[in-house]
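Take this structure first; my questions come after.
With one protein chain withheld, the remaining protein chains of the complex are depicted in position.
== chain A ==
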Amino acid sequence: MSSLPHSQPRISFASLTPNNLGTVRKLNSVLFPIKYSEKFYQDILLPETEDFCKLVYYNDIPVGTVCCRLETNPQGGPTKLYLMTMGVLAPYRSRGLGSQSLQEIIKAATASSKPKIDSIYLHVQISNASAKRFYERHGFKEIAVHENYYKKLVPHDAWILERRIES
């Protein structure tokens, strides 16, 4: 039976809506060790972040999420995109879903003109070297270490990784 051909997997993305928020909550509850506040769930539904918050589907089943928020400078400086969460369920890892999701976000950030996005940045716990390598493969660079970033997780420190968006 193992000789039978498999169908090609389909990978797709969907925007977040109040209706599929339950799926995001479910994914977050199994993917991440922390509980996200209600504010988090309100923010990812804001219309301006629609292109930067996605559900990731594998063969039409939601298996991952990526959520960012826009950080505008009140003084009128450049806008940054902060990648808050990105995760894929364990059985679906190493299949390019993470890379495709990140590329989707980078593409959306590059295409965005109102506001124009200057860079994407994120935090990675310093125990998580493989995650760091993953982001570096996609053009991110370490720019700083944020000490005591995680209050209740050990180790407490996090790298700050950043990727410039060139227009």
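Throughout what follows, a contact is a pair of C-beta atoms (placed from the backbone, for glycine too) under 8 Å apart; a residue touches a chain by one contact, two chains touch by 3 or more; residues count from 1.
Just so it is clear, contacts and distances are computed from a predicted model.
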Legend entry - Chain excluded from display, named as in UniProt, from "Protein kinase domain-containing protein", "Tubulin gamma chain", "NMDA receptor-regulated protein 1a" or "Ubiquitin-conjugating enzyme E2 1": "NMDA receptor-regulated protein 1a"
Inset, instruction - Using the definition of touch stated at the top, determine which of A:P47, A:G77 or A:P91 touches the missing chain. - result: A:P91
Legend entry - From A:I44, A:V63 or A:M86, residue that would touch the chain that is not displayed: A:V63
Inset, instruction - Quickly run down the residues of chain A that touch the omitted chain. - result: 1-2, 4, 6-7, 9, 17-23, 25-27, 29-30, 33-37, 40, 58-63, 84, 89, 91-92, 94-95, 150-153
